[in-house]
Each structure stands twice: as structure tokens, then as C-alpha cells.
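Complex shown without one protein chain; remaining protein chains in place.
Letters are used for the chains, namely A, B and C, taken in the order the chains are written, and counting of residues starts over at 1 for each.
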Amino acid sequence: MAQALLKASCHDAPVLENRLLGSGPAAGGIWKLVLDFPGWTLWRPGQFVMLRPGSFGQELIWGRPISIGDYQNGQLTLYILNTGRGTEKLAALTPGETCTVWGPLGNGFAQEKSASTLMLCGGIGIAPFVGYTHAHPAPEKLTLLFGHRLPLDSYPWDAFSSISARGYLEQGPADLQEFITAMREAMVTTAAEKGLVLSCGPLPFLRTVQRLAKETGARTQLSLENRMGCGVGACLGCVAEDDQGKRVQTCSRGPVFWSTKITV
Amino acid sequence: MAQALLKASCHDAPVLENRLLGSGPAAGGIWKLVLDFPGWTLWRPGQFVMLRPGSFGQELIWGRPISIGDYQNGQLTLYILNTGRGTEKLAALTPGETCTVWGPLGNGFAQEKSASTLMLCGGIGIAPFVGYTHAHPAPEKLTLLFGHRLPLDSYPWDAFSSISARGYLEQGPADLQEFITAMREAMVTTAAEKGLVLSCGPLPFLRTVQRLAKETGARTQLSLENRMGCGVGACLGCVAEDDQGKRVQTCSRGPVFWSTKITV
Amino acid sequence: MPTETSPVSPAVRVGNLALKNPILTASGTFGYGLEFAPYGDLKSLGGIIVKGLSLKPRLGNPMPRLAETPCGMLNAIGLQNIGVEAFLQDKLPALPHQEVPVIANLYACDADEFAALGGILARAEGIAAIEVNVSCPNVASGGILFGQDPIQAARVTEAVKKQAGETPVWVKLTPNVSDIAAVARAVEKAGADALCCINTLPGMAVDLERRTPRLANVIGGLSGPAIKPVALRCVWEVARAVKIPVIGVGGISSARDVLEFILAGATAVQVGTANFMRPDAAFAMAAALPAAMQALGISSLEELRGQLKV
Partner (left out) sequence: MPTETSPVSPAVRVGNLALKNPILTASGTFGYGLEFAPYGDLKSLGGIIVKGLSLKPRLGNPMPRLAETPCGMLNAIGLQNIGVEAFLQDKLPALPHQEVPVIANLYACDADEFAALGGILARAEGIAAIEVNVSCPNVASGGILFGQDPIQAARVTEAVKKQAGETPVWVKLTPNVSDIAAVARAVEKAGADALCCINTLPGMAVDLERRTPRLANVIGGLSGPAIKPVALRCVWEVARAVKIPVIGVGGISSARDVLEFILAGATAVQVGTANFMRPDAAFAMAAALPAAMQALGISSLEELRGQLKV
């Protein structure tokens, strides 16, 4: 599956746009970065790219893995949470500069035209669902549940205006419980409809989804966010353990795995 | 002498202005950088500062030594030739950013109010003479001879409009010869008047001046541009050999030395 | 009608092995080669050194296995690999090994295992050379690495050599020794055809908040531009100590870096961590090398090799 998609390339892509979403502070905020990156004929939502701006110099070695937010007319849109040294430098990119990009990488989410599809995301895990929603042939089949800490306008929330989407602001343990309950209920329904559950978010979130998948029997995919070195399957730094006890690269064999086939 | 002057300090100084002089390309060009750096009560032309912008990260270790171009009303003016990795990052500083600065460092040029004073400079070695000219109580005593490769408007040439100043554009060996001949003649005159010769420029230039000083007997100072680690006399990386065969720090015991007392 | 061709040639020979340029990919940083096929023409490289192979498949170390450090990185992958048989069956045939030398890196825990691996690989079609990774603990002698003891390193070399037949045997040295030249001389005497300098430097990083090491294995190998000065020094010391070719590795990330190692005495080089900085790094260096040579005014690398004026 992944093989056929892997027409990856590496370029220094010009920055077309880079702006902070919402009105919060830049540190800890989310940036919308648009790059001029023509040439992909095939890509799949849930795939990602590696980004390495010139400002990394030789000091920061690795590119940073970022989900493809959307790709249209040769323009690559990314949503980046400014959370550390590397993403801070990505947030500082300005139009006219270039950034080294390689991709598309990894496998991407399953798409089943006629299956009701539940998208579950936490925080910046919302990013791949922008393109997923955009590319889906039957958006009426889509539902999105979103746990978030920043105000909704800090995320690409308007991308979901035409589907059934609900946000859960997490301010305390009770909010979290509400979100989990909502996810469980939706998963029960989806399971009953033989639908598809797709999820992306931080590790504790993924663990919860995996547990719910087991409990509800919903067909569920998890997108893992392991730390990456190369992004292309070579360094073996990003491995996760599969159901056979084998160690598989998250970057090239994932980042999306069936919940039953992977240990998170 | 140097001791009394050393009221040095270290600050993150805001950039007030940074612009390329002249109309040449940025790489290999000269930038006028003005920093907000209040607090010096005493400084002497020929002294320098160390500059280390945040963009060095941990990748470029050392500050870069840059002559004090001028210092007025708490504003520090520097002229920087964009010649390598470090000076390229200095050239990229923009107003609003800060740059770590420590200084004033070193000893500075002699000033003798009533002595006719000949300033000899090559390339970016012109920088300290901007402040020297500005601070001199008797500018009519000053003469400047300037060997240069870029057009004059790439240098702070207008700082010398009120004194006797002449530029020698070096395009080939004949031009260089003309410059050297002019320097020799001027040194002969200065020597006869028991005047002072001050020089700043690249190593081959300084070697020539030292030879001419010996031949003409002119009282001559050389400002050395040794590679520096710390700038404060601690690392012993910048030493030159004095006339006693001792190794002295260029940063704290120089950068200005009497031509008869130092090996270049 | 003869066309004007540039007289610059980056070709080199490592012993009997002719390479179209000196740029090899370092073991463990280029997968089994095919991972990088989307980013350049594998055949444009001097050679491909694949991930370290062991007799049986290995799971490697637990996660996390990587940490980023200033101008470098730590890894404790721990030799996860599919095993020599799976490599020969599934991976090697897919590589253009007729057109670009494929070098097998091998890892074992005792001399017999090294010899067995060497034998299997030497008999395989399409393996141009064998690189012996002696940076592994010698279980029999209480954990010190084979490569830290000249006698043990020589013993392993001899054992592999005996099985390798015509296939050249390269030995990859660890910098974590008091006297790398002594190890180099011992390994040369034991019959090695070339020496590769260097493997990673043992290092460590910690997570203050969690109070844990950043690597599950606690200690990992430091690589990248940070170690370039150490690698260059090792190449220089080893090249002066032995007559066999030296292959430089450690922090190389540009065509100029390649030339610096050759100036210090290397015959060829390996590109490791730079492959992570961008996946076309090795290809770009191979492409840039002729122009970099021209800028230095040399038409063959022979003119530069070991020409450092001291």
C-alpha cells in the first residue's frame, strides 16, 4: 500500500505564508505554514513531511515530522505547534525564505467512501483531518470530535464547518472525562455501523483511544507521533512494537496503524 | 593605560539600525550596525567590542571582534564586512532584535592633540578612524590614506569629508604600488614633523606599514586583527610576539601596538 | 569528433575496489539503501554500506533510541536488523549492485560468529567488500569492546579474513581508545584491506524533568558535525600509522568536508548523520564534488590525499 504512494521528493521549498492562528502568544501557539511544493501526483491524508529550515544550521540535526494539513495546486499547507527549539524556528520562517522539505512520507489513513467515519483528535492532531475532510468524497459520512486546550480559533477549525464536528475544551479532569465519554459513545455507534475510526493526538490520548477501540470493537486507526531521525525508514529510531513483537518503523510503516496491530 | 579604561560590560543590546552601505551585493559588502548600548563613560578609538547575536545558537562559539566605529549618546556604531559565517549573521540582524555585546575592549590608539597624525587603513580597517576623527580635538592635524577594493560609498567615507583624506582603489598591482608610495611619502613627512602614524588593516597591509615605519623612522602604531576566542585576555588564543619574545594577548594588551614592539 | 570533457575525476581506488567517487554511505544511516532511492540515483554514489548485519535477526534496544545533541545526535539502535539471510534474499537483489558497490557491515559478539558472517557474505554475489564493526562488547572478556583492544581487534580481523576469500575486509575502528594508531597497526598486520575511522563516540543525554536518560540504553553513540574534529584527527593519526587505505567517517556533511578528510589522508569517506539532515545529502555531495575539486585546482583526489603541510 505505502509503496505505491511513495513518490517522495526533497526540495528547498519557498515559504508562501506563515502566520499564527488565533490571538494567543506565539510560543505554544499554532502556525499555518504554506509552502510552494509542486510535483506530488499522489498523496494521502495522514501522511507527513519532514521540514528542516536553514536556521537549523548544523546545530539541530533532524528534520521535524509534520502532518500534511492539506495539499492543493502544488501548495502544501501545514499546521505547526510551536513547542520546542525546532518548531520555534519553523514558526520564525517568513515568506521568501525556503525550507527543506521531504515527503510525502508514511502510509496515511484508510479511506472508505461509504463507511461512516469518526475522526478523533487531540490538540495539533487535528492537522491531518483538514486534508482528510477536504479530500473525502462523501463528507456527510464524517464526524469529528476534538479535544483541545487552546481556543478553537487557534486551530484550523473552520475546515470542519461543513461536517459534524464538535470541540471539547480541556480545562480540568471533568472536561477530559466528558471528551472520553463522547468518544466512547461515538465509537459504539460507529462500531455498530461497521464504520471507521481514525485518531491522531498525543500518546495518552492514543492510549485512551486504543482502550476504547478494544472495549467497543470499533475498527480503529491510530496515527503515532514517535520522535524521528530520518523520516524515511533508515535510522530505526522511531520504531513501535507490532502485534507480532516486531519493531516497525513508524515513519515508513506508519505513522498510521490499525489499533489491534500496534503497541502504543 | 589599558587598565584604567577597562570599565567593560556585557549586555544584550537592541539593534537600532543595520544597513548595507553602497549599492553592492550583501555578501562581501559592509554593513552599518547601530546598537543601543548606553553606559560607557570612557572609551578610546581603536578599542573594539565582541558581538554575538542569538542566531549563533551554540553552533558558532565565539563572539566576533569588531572595532568601535563610533560611540555617541549611548549609541554604538559599527562597520561590519560580511566575510564569513559569523559576520553574515551579524549582517542579518534587524532592528528590534538584540545582540550580545561586550566591551569596550583593548587599549585603543594614541592621541596626541598637537601632533600631525597620519591614519593609514586598508579595507574595513577604516572603521576605527571614524570615531578617531570624530573625537579628535584638532582635526586639521589629521590625514587619512585609504586602500580599498569596494567603491568608496561602501565605506563610511563621508566621515572624513572635513579632513585631508584620499582613497586608493586597488584593482591591480600598479594601484597597490601607488598606495604604498603615497603611504611612504606621507610617513616621511610625518616622521619629519615628529608626528604619529596609526594603521589598521589586513595582515599584509600591516606588514608593509611596519616595513615603512622602520625605513622612515615614523612613530607608528599597528592595530592587529588576530582571531579571537574570548576578547578579554583569558584564552590566550590571540597572542602576538612582542619585542622581548613574549606572547601578549592582542585583545587585552592590544589590539594597538607600537610598530617597534611587536612582530606581525 | 572528440568533445571537451572536464578533466576533473573524483574516482578513487580502495585497494582493488574502484569507486566512481569517494562517497560511501555509512552503515546504519542509509538503511538497506532502497529507502533513499526516491531522493537520488543510488548509482551516482561511490558505494553503499548497509545497516549492520548479524547472523540472526535482532530486535535492537528498547525505545527511545535517539536523542538530538548540539550539532550531533546520540543513537542506541542496538543493531536491529533483519539478519544476514533475509538481507541477501530480500534486499540485496533489489539494489543496483552491478553498478554501485554494496558493502556489508557486520556485527557479532564473538570471533566465530564474525567469521561465519564473513564467510556467508563473501560467498554472496553482489557484495563488494565487508566492513567489520568491532565496536561491540566482547562478551568473553567482560564487556570491553573488541575494537578497544589491539589483540582482540586483530583476532576478529584474522577470523573474518580467513573466510572472506577475495572479498576485501575493512575494519571500522572506534575512537574510544587511548591510542587508535596502535589498534590500526594491529588490524593492518592481521590482514585488513582498509580501515574505517570512526564509529560513534560513547555519550549520554538526560531528561531533567523525568530524571531519566534520554536513551533507554542510557549510553549511545555520538555522531554528526560535533564529532568531525575527532574523526579528522583519527584519520590523520591512522593514515600516518598504516599503509592500507583509510576511509574517513564522522560528521561529513558537504563536499568540502569530503575534501578535508582526503587532505588529512583518507582515500574515501562515508556519509552518516548528514543523510538525516536531508535524504539527498550523499547524492548532493557526490554531485558537488567535481566543482569543489575544480575550485581547489585539482583534477584528481590523488593530488590532495594526505597533502597536509605540517
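The working rule: a residue touches a chain if its C-beta (ideal position, glycine included) is under 8 Å from a C-beta of that chain, and two chains touch if they have at least 3 such contacts.
Nothing here was measured: the structure is a model prediction, and the numbers come from that model.
Although it is not drawn here, the omitted chain touches the following shown chains in the complete assembly: A, B, C. Checked against the full complex, the one of B:E17, B:D36, B:E59 or B:D175 touching the unshown chain is B:E59.
Interface note: of C:C71, C:I127 or C:L289, the residue touching the hidden chain in the full complex is C:C71.
Among the residues C:W170, C:W236 or C:F283, only C:W236 touches the chain that is left out of the figure.
When the missing chain is restored to the complex, the residue among C:L34, C:I227, C:M285 or C:L301 that touches it is C:I227.
By the touch criterion stated above, the residues of subunit A touching the omitted chain are 58-59. By the touch definition given at the top, subunit C reaches the unshown chain through residues 69-72, 74, 144-145, 148-149, 176-179, 201-206, 208-213, 218-219, 222, 224-230, 232-233, 236, 251, 256, 259-260, 263-264, 296, 304, 307-310. On the side of subunit B, the interface with the absent chain consists of residues 6-10, 52, 56, 58-63, 100, 102, 226-227, 229-240, 245-247, 252, using the contact rule stated above.
Note that in this section only the chains that are shown with their structure count from here on.
Any chain touching subunit B that also touches subunit C appears here: A. Here the largest set of C-beta contact pairs joins the chains A-C. If each chain is reduced to the centroid of its CA atoms, subunit B and subunit C end up 47 Å from each other. Note on chain placement: the centre of subunit A and the centre of subunit B lie 54 Å apart, centres being C-alpha means. In subunit A, the positions touching at least two other chains are 58-59. Multi-chain contact residues, meaning those touching two or more other chains, occur in subunit C at positions 70-71.
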